[in-house]
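One chain of protein is taken out of this complex; the other chains stay put.
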Amino acid sequence: MPGDLQAVWLTALLAATTTLLLVPIASPLAWWLARSASPARSLIEAVVAMPLVLPPTVLGFYLLIMLNPDSVVGGLWVNLTGDSLTFSFSGLVIASIIYSLPFMVQPLQAAFRAVPESVLEAAATLGASPRDRWLNVVLPMAKRGYLTGCVLTFAHTVGEFGVVLMMGGNIPGETRVLSIAIYEHVETLNYDAAHMLALGLLCFSFLSLWLVYRYAGHRFEVVRG
Amino acid sequence: MSHQLIVEGCLARDRFTLELDLKVDLREALGIMGATGAGKTTLLRVIAGLEPKFFGRVEFCGDVWHDCDRSNRVPTHQRGLGVVFQDGRLLPGRTVESNLAFALQRAPSGDASISYEALLQALDLYHLLTEPAETLSGGERQRAALARALLARPRLLLMDEPLAANDASHRQQLVAHLSGWLRAENIPLIYVSHAANELAQLTQQLVVLEEGAVVAQGPTGALLNAPSPLMKRAAQSMTAVVTAIDPECGTTTLQLVDDHLAVGELALGERVFLQQEAADASDLGASLQPEPEENQD
Partner (left out) sequence: MNWVSPDVSMVGSLSVMRCFLRLTLTRCLILGALLWGSNGAVAAEARIAVAANFRDTAEAIAARLEAESLHRYEVIAGSTGKLASQIINGAPFDVFMAADRRRPQALIDRGLAVADSQQIYAVGELGLWWPGGSGMPALDALASLQPRSVCIANPAFAPYGEAAWALLQSADLDPDWLHSVVRVDNVNLVAGLIAEGHTTAGFVARSSLISGKRQGTVAVADGDVLWFAEQAAIDQAMVLLTRAERNTAAQHWIEQMQAAPIRELIQRDGYLLPVEQD
């Protein structure tokens, strides 16, 4: 039981860290995708969307290769911190960021695309620099996109399994997240514990989706006579 | 040198190419006139810096705003402009008050002689301050946009048919207020409109555009009072014959004589309903002139 609570806490921490880090990573990317007319755009869109269709084990496999101590990146990490990047919480965060990227980028891209160029032109004529326009015109208009992106990213990271299995291992307090804990309970025929965790996750996923649809799916329109 | 505006260059559009070689001294307010699609809005956008593909030069008061060499350009937000767009373009998701505050926060420091309250009073905006921008009617939107542009304390004011959505009584009041403010603040103005009376009251010089080129330039009074086919096309005025008079109601019925009106896109053969905007028929009378004899086309 305490092991399971630890898994819940670890999962929440992983999801929250991933979501918080993805906001500044995905925002400029989504903005560029929303406004760019470059031919490279469709390529980047495809790359961003890959985690949607790629089997998680593929992603986990490549991450294992790229981040293990023998690789360039992993070796650098070991030199700097003494710890391996694979089978560590930090490694999971990196994996989750890649794995949940489309869930943050796509809602943001849609929200940014909905900001009319005419409004940005008007703001410019009022003396707003590009950064000013971004902070004071675009961001307030994109609030719903951020809500959707954050909720979806959080929920999606909570559900991560294949990637964690490949390069996370099952280390309590470090990489033993909820989905792995459930798997382990089933492996050891501990069905009661598995039921509890699985049902909990099911309710959580449902609640988060409901939240998204309720608050970000509709615009409240006030019609004046 | 001061107050001189130079716009030289060209910009390709779908239906025409804008070709300009314009030098004006903006100590006198400038009006821009022309039929729909002549390029008036495009010219305003070029001056505002919203057309990066413009190949040429824009200079104001000796400052180079736009050059073929990209590194010489001054971006829109640094030009000290006040722009009133045709559609108002209030910032969505904000109240009117918030829109006005947006302009105030970015205005250059210093005292303005148009006070905030005076502006709200004159433009009848008090009761709209807390309304979301999206719920305003066309006329209200334009008035709020006008207030917003003035509150930005601009070096140059650009207006694109800023009063068209307001009804006639409002329009007259607004023109009067506007001309008072412009004189008090000494703001250079470029005013795009079809309405001859507005141009006559607000501007001293006029430029007429047709298919992307300047076809007439000169003092407003002189150009407006010399009706020619060109001016007719620009003012979108029409020839009509008086067909009935009713002294009791005080109205006159007019029949349009083989003339046409240029508006936005419609389908060929489509039947449309033309709505007369003037609340008071006597308003229309001011623009009527007897048809001059030399007009033989």
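Each chain gets a letter, A and B, in the order it is written, and its residues are counted from 1.
Everything below uses one rule, namely that a contact is a pair of C-beta atoms (placed from the backbone, for glycine too) under 8 Å apart; a residue touches a chain by one contact, two chains touch by 3 or more.
Model, not experiment: these values are computed from the prediction.
Visitor: Among the chains present in the display, which ones are touched by the chain that isn't there?
Guide: Among the chains that are shown, those touched by the missing chain are A.
Visitor: Consider the whole complex, including the chain that is not shown, and state which of A:M167, A:I182, A:L201 or A:A216 touches that chain.
Guide: Answering carefully, the residue with contact to the hidden chain is A:M167.
Visitor: Which listed residue, A:L59, A:I94 or A:L201, touches the chain dropped from view?
Guide: Final answer for the missing-chain contact: A:I94.
Visitor: Take the complete complex as the reference. Which residues in subunit A touch the chain that isn't displayed?
Guide: 21, 24-25, 28-29, 31-32, 35-36, 38, 40, 44, 64, 67-69, 74, 77-78, 80-88, 90, 93-94, 97, 117, 120, 130, 167, 169-174, 187-189
FYI, only the chains that are shown with their structure count from here on.
Visitor: Which integer distance in Å separates the CA centroid of subunit A from that of subunit B?
Guide: 49
Visitor: Which residues of subunit B touch subunit A once you look at their complex with the stated criterion?
Guide: 48-50, 75-78, 80-83, 85, 87, 89-94, 102-103, 106-107, 132, 135, 148-149, 152, 158
Visitor: Applying the document's contact rule, which stretches of subunit A touch subunit B when the two form their complex?
Guide: Residues 118-119, 121-130, 132-133, 136-137, 140-141, 222, 224 of subunit A touch subunit B in their complex.
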